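With one protein chain held back, the other chains of the complex are shown just where they sit.
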Amino acid sequence: MATQQTSKHSGTGTQPDPMLVRPLQIQRIIRDLGDTFSLILQPPDGEADFSFQPGQFNMLYVYGVGEVPISISGDPARREILVHTTREVGTVTRAMRKLKVGDSLGVRGPYGKGWPVDKVENQDVVLLTGGIGLAPLRPMIHYLLTRREKYGRIVLLYGARTPEDILYRKDLEKWRSRFDLEAHLTVDHATGAWRGNVGVVTSLVRRSPFDPQNCIAMVCGPEIMMRFAVMELQKRGVADDRIYISMERNMKCGIGLCGHCQLGPTFVCKDGPVYCYADIKDIFTKREM
Amino acid sequence: MRDLEQTLREHPFLEGLDTEHLKLLVGCASNVVFKSGEFIIREGEEADAFYFIRQGRVLIETHVPQKGPIMIRSREAGEILGWSWLVPPYRWHFDARAVELTRAIALDGKCLREKCEEDHDLGYEVMRRFVAIIAERLEATRLQLLDIYGNSTNK
Partner (left out) sequence: MTEITLPDKHVVVLERKNFQSLLDALSESGYELLGPTVRDSAIVYERIHAVDEFPVGWVDECEPGKYRLVKDKKKTLFGYTIGSQSWRRFLHPPTNKLWEATRDGNGFKVIQPEPDQIKRALIGVRSCELAALAIHDKVFSQGQYIDNSYQERRRNVFVVAVNCVRPGGTCFCASMKTGPKATSGFDLALTEMCVSNRHYFIVEPGSKAGKKLVDKLPVKQPKESEIKAAQKELNRAAAGMTRTIDSEHIGKLLNEKFDDPHWEAIAERCLACGNCTMVCPTCFCTNMQDSTDLTGQHAQRQRRWDSCFTVDYSYIYGGSIRNSVTSRYRQWMMHKLVHWQEQFGMSGCVGCGRCITWCPVGIDITEEARQLTVTE
């Protein structure tokens, strides 16, 4: 028997195939850190209108090599370009790093649920992040600053491994010079001339100025850092449903059809990557879930 | 003296401490100031105090030959510096250096140890608070040791 509901779900096959990649051209490359780089992409010809929610990701394909999920890290207001910050950690990202300006990269997306932009109005916003976790949060920071008057205090707590590993230095300097955003940096290890904070980023939570009863906390970083971050936020009295975390799993299709990114009953690619902590607290700390 | 008592009373570290005990603490307290670059604590020396930092920033560090100073942890306004005064043989294990002009209230360790010995209720109150600080340091240190941002495939 033929499938039911074909009419409802565009059974004519005319809808764009979500498995197809769109080649985009590298307009500019920024070498952020030793192993981290940002690609600025535009279509080789014609207009671009990249619309995305802060926190969403794209699948990026290096011709013939493979595809990886990378969060979007540009300003959502700048819809003519697509910005991705990537760290070289595997075969695909290594090949991606070798690409030059003018080369093409295949793109599918944007996919997934982003940060809760609809929940932050009139709230203090705490952005707690470590390492390259700043990349998926940068669009959110841009988003907040574009509509600055709608929010209470904005506190950015960022931790890096060493002073040399601090991502988006220029942005951080810019943000730190603003009076309407409080940015605190810390590093895990420092030598030499460093005069700033030393210690894990989670230790910044207890002394940062925000109202735990009227805030939304967005956490992005290595999973273990997020576990400690959640505990610190809870100690400050932040309720579970005010905490959002961005998860990372092995996303292969990006659209919930390949099974790889399952986290308990959820698919990180479509139910995440950003989750409300209250929704996944029962599975968040389960080993090898 | 008034100022000292007032400051200590308002410090979250001493929240809930009764007045009598607070007065005992004030008896061991004094205001101190450190210039930027000045050492507050030197490794191996007698641990004779701990500090309520009121202003500035202090880096706890250790010197590794050929590598220079390695920063372990920073302490800022509102935080407590030092707990070796509590544990025999009362010697500092690391250096602590002010990296900005730093104002603090110093509590004389020997004085406080004696008072805690005389009055175990005070001893319990002090100990209880320091255990929380030590636990926080331990947890943070463990996380630091995990080197969570390390790229395990490349490094």
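As written, the chain order gives the labels A and B, with residue 1 at the start of each chain.
The working rule: a contact is a pair of C-beta atoms (placed from the backbone, for glycine too) under 8 Å apart; a residue touches a chain by one contact, two chains touch by 3 or more.
Just so we're clear, the structure is a prediction, and the values are computed from it rather than from any experiment.
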{"item": "Sole contact to the chain not displayed, among A:G66, A:G152, A:G196 or A:P212", "value": "A:G66"}
{"item": "From A:V83, A:I166, A:L185 or A:C253, residue that would touch the chain that is not displayed", "value": "A:C253"}
{"item": "Chain A residues touching the omitted chain (full complex)", "value": "1-6, 9-11, 13, 15, 17-23, 25, 44, 61, 63-67, 89-90, 102-104, 106, 248-250, 252-253, 255-260, 262, 264-267, 270, 286-289"}
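Quick note on the criterion: only the chains that are shown with their structure count from here on.
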{"item": "Distance between the centres, which are taken as Cα means, of chain B and chain A, whole angstrom", "value": "37"}
{"item": "Residues of chain A defined as touching chain B within the complex", "value": "35, 87-90, 130-132, 159-161, 165, 186-192, 194-200, 202-203, 207, 221-222, 224-225, 228"}
{"item": "Sites on chain B touched by chain A in the complex", "value": "57, 59-60, 67-74, 76, 78-79, 99-100, 136, 139-140, 143-144, 146-151, 153-154"}
